[in-house]
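Note that one protein chain is taken out, while the other chains of the complex remain in position.
Our next item is chain A:
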Amino acid sequence: MSKSRNSAFAALLAAGLVAGPALAEPLGIGREALPEEIAAWDVAVLPDGTGLREGSGDVETGDELFAEHCASCHGDFAEGLDSWPSLAGGAGSLNDPRPVKTIGSYWPYLSTVYDYVHRSMPFGNAQVLSVDDTYAITAFLLYSNGLVEDDFVLTHENFTDIAMPNAEGFYPDDRPETEYVQFSTEPCMTDCIPGAPEITKRAAELKVTPTEEDGTPAGTLPVISAAADAG
C-alpha cells in the first residue's frame, strides 16, 4: 500500500474521526478494478464537469428523443403529466404557496440533469440512452426552460458554461444555528398553555386515508375483547 493512503488514514486517526479499531494494514481482500469496469460503472458527472464524456447533442434531436422516451410521463413540453414531475416552468415560484420545483426553477446544476437522465431514466428502462442522446435531451430541457435558443448544441466543451438560474439558491444545513439553540431550552412541565385545547384541523375530515370496509382506518386493530368476540 502506498504512503499516501497511510498518511491520509493517520491524519483521520489523529483528528479523532475513526471511532473503532481500524485496520493497520490492508488485508489484501478484493482485486484491482479494471479500467473497463470503472468506465462501465463510474458514470457520475459532477458540477465542475468531472466525469463528462466526449459528445454532443442539439435541441431538435433532444425534442425527438424526449417525445419517444420521456413525454409519456413528463409531457411533450416537459410540463409534467398527472403527478409525474414537471421539468420545465415554475420560474420565480419558489416562495409561492405552491412552488413549482423544476430543472429551470430549482435544480442548481446542469450536471445533475445529465447524470440523472443518463443513469436513471427513462423510468423502467434505464441506461439505454447514449452519451449523445443524453446531451441532446439535456439541451432540450434547457430549451424547454427558456434557457437556450432552439439552435443550441450542448457539448462536453460548453457544458460548464451553462449556469442554472437557481445555482445560488441552496445553502448547507444551518439547523444547529437556526433551530437547535432555540429548541434546546428546558421545557415547560405545568400550565404551559392557557385555556382548553381547541381543535383546528381534523384528518378525518379530509377522508384521504385508506380505510377498511367498515370505514375505519386501514390496519385498525381487530376487536379482541372476549365479550365482543362472537362474530
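The criterion applied here is as follows: a contact is a pair of C-beta atoms (placed from the backbone, for glycine too) under 8 Å apart; a residue touches a chain by one contact, two chains touch by 3 or more; residues count from 1.
By definition in this document, contacts and distances are computed from a predicted model.
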Among "Potassium transporter", "Phosphate transport system permease protein", "Sulfur dehydrogenase subunit SoxC" or "(2Fe-2S)-binding protein", find the name that the UniProt record gives to the complex chain excluded from display. "Sulfur dehydrogenase subunit SoxC"
Could you pull out which residues of chain A are in touch with the chain that's been left out? 1-2, 4-9, 11-12, 17-23, 26-27, 29-33, 37-38, 41-42, 44, 46-48, 50, 73, 82-84, 94-95, 97, 99, 101, 103, 106-109, 111-112, 115-116, 119-120, 123-124, 126-127, 169-175, 178-180, 182-185, 187-193, 197-204, 206, 208-210, 216-231
